[in-house]
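One chain of protein is taken out of this complex; the other chains stay put.
Chain lettering (A and B) follows the sequence in which the chains are written, and residue indices restart at 1 in each chain.
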Amino acid sequence: MGREAGDYHVIALAGNPNTGKSTVFNALTGLKQHTGNWPGKTVLLAEGSFIHHGARYKLVDLPGTYSLIANSGEEEVARDFIYFGNPDATVVVTDATCLERNLNLVYQIMEITPRVVMCVNLMDEARRKRIKVNKKVLAKRLGIPVVTTIAKSGEGLYELKEIISRMATGRMKTQPCLVKYEPEVEAMIECVTDDLRKVIGKDYCLRWLALRVLDGDSELIKRVEERVSGRNCKHGQGRLKQLSRRDAT
Amino acid sequence: MDKEGLNSYQGEMPLKDKIVRSIYSQAEETVGFAVRFEEGGSDWDRKLDDILTSPVWGFPIMLLLLGIILWITISGANVPSDILADFFFELEGKLTGYVMLLGLPAWFNGLFVVGAYRTLAWVVSVMLPPMAIFFPLFTLLEDLGYLPRVAFNLDRVFKACGSHGKQALTMCMGFGCNAAGVISCRIIDSPRERLIAILTNNFTFCNGRFPTLIALSLIFMGGLSKTGGEVRATFVVVGMVLTGIIVTLLVSYVLSKTLLKGTPSSFILELPPYRLPRVGSVLVRSILDRTIFVLTRAVLIALPAGAVIWLMVNINVGDKTLLSQGAEFLQPFAALIGLDGYILMAFILGFPANEIVLPILIMAYMSWGEMSDLGSMQAMGELFIEHGWTWTTALCTMLFSMLHFPCGTTLYTIAKETKSVKWTVLAFALPTFVAIVVCFIVNQSIGLFWR
Partner (left out) sequence: MKMDRLKPGALAFVRGLDATGVQRRRLLDIGLVKGTRISVIRRSPLGDPVLYEIRGAMIALRSEEAALIEIGLE
């Protein structure tokens, strides 16, 4: 993802399938990505840009996913963009009527990057189903900014732009409240993280990577290894693989 | 832990589970604090689903909706088609006038006006209206959330054929354009089932072939001027769609038992709530979308193709034109499957885009005859009948159009999506084979039983 420094900020739009990502994308960029009321409408990356207070933001509409484990091509596309693409901010568009499952993805993304905005979309449907979302409490619990929107009518999108711009330019810091795993899992994470730090240095989000090592996601580990070996750590090659083998214990 | 256990799933499972479980319990806790669920929300969704996915009404309603959309398209397309045709025909006269005025040679008029311009005009006037009516209606159903219900209703059938229920969704996308349909196959995760969906997507007719079917069914089965012609034509086109679905299922079945053997993979389909589309803006948007789509393709493909075809019907090799040479060579084979050499030639030359098949055919026939009124169904019917078409010819042409090889763009997309020459070749060969077999059987049985 080549990008000239300072030229524009890259913003990723992630979320579960059919939560309105493309609708948000269209509303912000004025483009005409196809939307449709079924999960899986977007399968390719789409890019567009918008200008807010004179600064330019490049928005990337990702395919909808339930998770970032790369069980499928779309998940891989989304994960690669968020993890390797290193966007300046990631907006997770969520369905207000089904937040538990949507939070599964939000928490996963928070493990990768602290620069996350949660956009609780489809507020009109939540209202219809009498579901009341308290965004202040949500934001406090998660430690990231939360915006409620109705993408179809544009409600809340100005606020979303404000927050995106503050986050992407570094004027807003977040303190994500990450998931606490069971003590023995946490112990493993710590152990793997230490090893990873020695092997690949600091720039990759190690906690998340450690979790994937524990998951046994060998394909991802290979990818990271390729990147690392292309850069500073010569002695690190092959170590990750050993790690991933070791951890199933 | 021993070596075996490390890499086997027993070793990993509890850990994966623990990770996801922790995330979910934290999510539950957060939702518990931040979200309140109150009684008495509306549930018209479920009531609608009671009908649209009911054992009794589910299937009839799918068929009925298809029929209604096709009927609106068929009966609505006539008037705008005529208006466009009149407009283009008048303009053609003017263009020819200018060409003469400038003292340009006759071949110039032939190549650019009769060849390129007329093909473009034909494509726009005959193709645009049905596409610009069908597609917006379809988009309304899509926005309402009906398509996943179709997949839900039909999944059992797809499963029986060894393929994936989401194939119904990719087929729906194929109605708009098979290339788009092929790309949408990415929603199917299992590579085996995805390939099946890609290889069979062509059996749902795209917008480029749809107007051909409409025109032929109106002329030959509807009875143009007779009352109720549009309704009869609608039945024929619905029949064609069903034929396409049946062929899709049969071919999927055969593929899943031979080349793409395997067990059905997992099927997880989320049904979104119904959402009332903003009818006005959806209509305006998708009509504009389609118009731009059709016009772009017409300019990029129909225009140059028109010029090339004009050359082919005007350059003589020996005592015949290039096109006639080809057509005569194909004639014996074409006759077996209920077509004639020119029709087959038109399909072959129409490889870049299905829209240009009929205009090629018209130009080929016209090289020894004149069609007075460009774009009128009446004139087209007369031209075809003059060249020996019967009801059977029309049926076989429609079937061939439904089933034959995918257009160039689609094939290119298939090559990109599968990254394999083998599957791309098969994506070409398989439908062609099916089309030939079906047309042969239909033609021969009509010959045997009806005479």
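Quick note on the criterion: contacts are C-beta pairs under 8 Å (C-beta built on N, C-alpha and C of every residue); 3 or more make two chains touch, one makes a residue touch a chain.
Note that this is a predicted model, so its numbers are computed, not measured.
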{"item": "Of B:48, B:72, B:140 or B:271, the one touching the omitted chain in the full complex", "value": "B:271"}
{"item": "Option touching the unshown chain, where A:25, A:50 or A:66 are the choices", "value": "A:66"}
{"item": "Hidden partner interface residues of chain A, rising order", "value": "66-67, 69, 71, 95, 97-101, 104"}
{"item": "Chain not shown, touching residues in chain B", "value": "9, 13, 16-17, 20-21, 24, 46, 49-50, 53-55, 58-59, 152-153, 155-157, 159, 165, 264-273"}
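Quick note on the criterion: only the chains that are shown with their structure count from here on.
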{"item": "Geometric centre distance via CA averages, chain B-chain A, whole Å", "value": "37"}
{"item": "Touching residues on chain B, where the partner in the complex is chain A", "value": "1, 5-7, 11-12, 15-16, 18-20, 22-24, 26-31, 33-42, 139, 142-145, 147-148, 166, 169, 183-184, 186-187, 189, 269-270, 272-275, 277-278, 285, 289"}
{"item": "For the chain A and chain B complex, residues of the former touching the latter", "value": "17-18, 32, 35-40, 43-44, 71-74, 97, 99-101, 103-104, 107-108, 125, 128-135, 137-138, 141-142, 152, 179-182, 185, 211, 214-216, 245-246, 248-249"}
